[in-house]
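One protein chain omitted, others in place.
Up next, subunit A:
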Amino acid sequence: MSTTAIQPVPFGRRLKRFMADRPLIPLIILLVILVLVLQILRPGIVNERWLANTVKFAIPLAILAGCQTMTMLTGGIDLSVGTVATMSAFIMATQVVHHDPAVAILIALVPAVLIGLVNGIGVGVFRVHPLIMTLGTSLIGTGCLQVYQRTVIASGAKIPPFLAWLGTGLTYGVPNALLLFIPVAVLIVFTLRRTGFGRLIYAVGDNEGAARLSGVRYWQVITALYVISSVLAGITGLLYIGLIKAPSLSLAEPLVLPSVAAAVIGGTSIFGGRGGYTGTIVGALILTVLTTLLTILQMPEGARRMLFGLIVLFVTAAYLRIIEDR
């Protein structure tokens, strides 16, 4: 009885507030726990090679989760990233047969820009819900890719050596993909924290009406955002094909759901206005380690999907409670 009188703030409440203020610390603790569990289940698995491999597979996921983070900050979501990444990878792999790699990459990024533009206009101007809009464009994109595949079926595909180097190579045990990822990550974090555009993204997501009244051009911000998201997804596709080395029409599709989960775990609110990219990176690492764990436990693909869905639901519900408590 008396203990409640002495403690003005209960422990649970304090813990919640702590987690709301510093979401990165519990996330890193969770990551360490997962790695420890992995080490206990398969002693000796955690070594330098495993670490490099984990980072290598976490990077494409982390970039796609970056697309989700930025769109989720405005209260949206981008479900077309999987299709965009697949398209750019497939188009690059087939165009490189005829063209210079640099030209092929430029050609491959054109559909990414187009899809981003359509998404942005649909969400920003016509005010379609982002989920439905990006789902629709990804459906159209997949259709276009199938038509395109017919036209290049004879020419075959190959992967430029430098993309394979970037995707799979190691330099002194460090994955080369970090050469691409670190600048991208720094750019996203810098944009979100230090630039006017980043402020606008948070402002639109936090309170759209207020942002509009203070003179923010909503549709311009949204259109620019979805184009950026799409281009990032296109770049991820190029990196991912260097890692997987087998162009297919569903290359990056399995990454869509984990990318949403990674952003949600990383503390970005799906309602907009709250969150950041650093948490998302840790979230992507957690999911990659979790996938390894589930593979070791021989959990089938279906169970993995169910688990990811439940994670999204429970984390969102938990965040809602934390916000309401304040």
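General remarks:
We take it that a residue touches a chain if its C-beta (ideal position, glycine included) is under 8 Å from a C-beta of that chain, and two chains touch if they have at least 3 such contacts; residues count from 1.
Just so we're on the same page, contacts and distances are computed from a predicted model.
Remark: of the listed names "Autoinducer 2 import system permease protein LsrD", "Acetolactate synthase", "Cytochrome c" or "ABC transmembrane type-1 domain-containing protein", the one matching the undisplayed chain in UniProt is "Autoinducer 2 import system permease protein LsrD". Of the listed residues A:144, A:178 or A:244, the one in contact with the hidden chain in the full complex is A:144.
From the options A:113, A:216, A:243 or A:257, the residue with contact to the unseen chain in the full assembly is A:257.
In the complete assembly, the contact with the undisplayed chain comes from A:309, out of A:10, A:156, A:183 or A:309. In the full complex, subunit A touches the hidden chain at residues 122, 126-129, 131-133, 135-137, 139-140, 142-144, 146-147, 150, 257, 260, 270-271, 300-310, 312-313, 316-317, 320.
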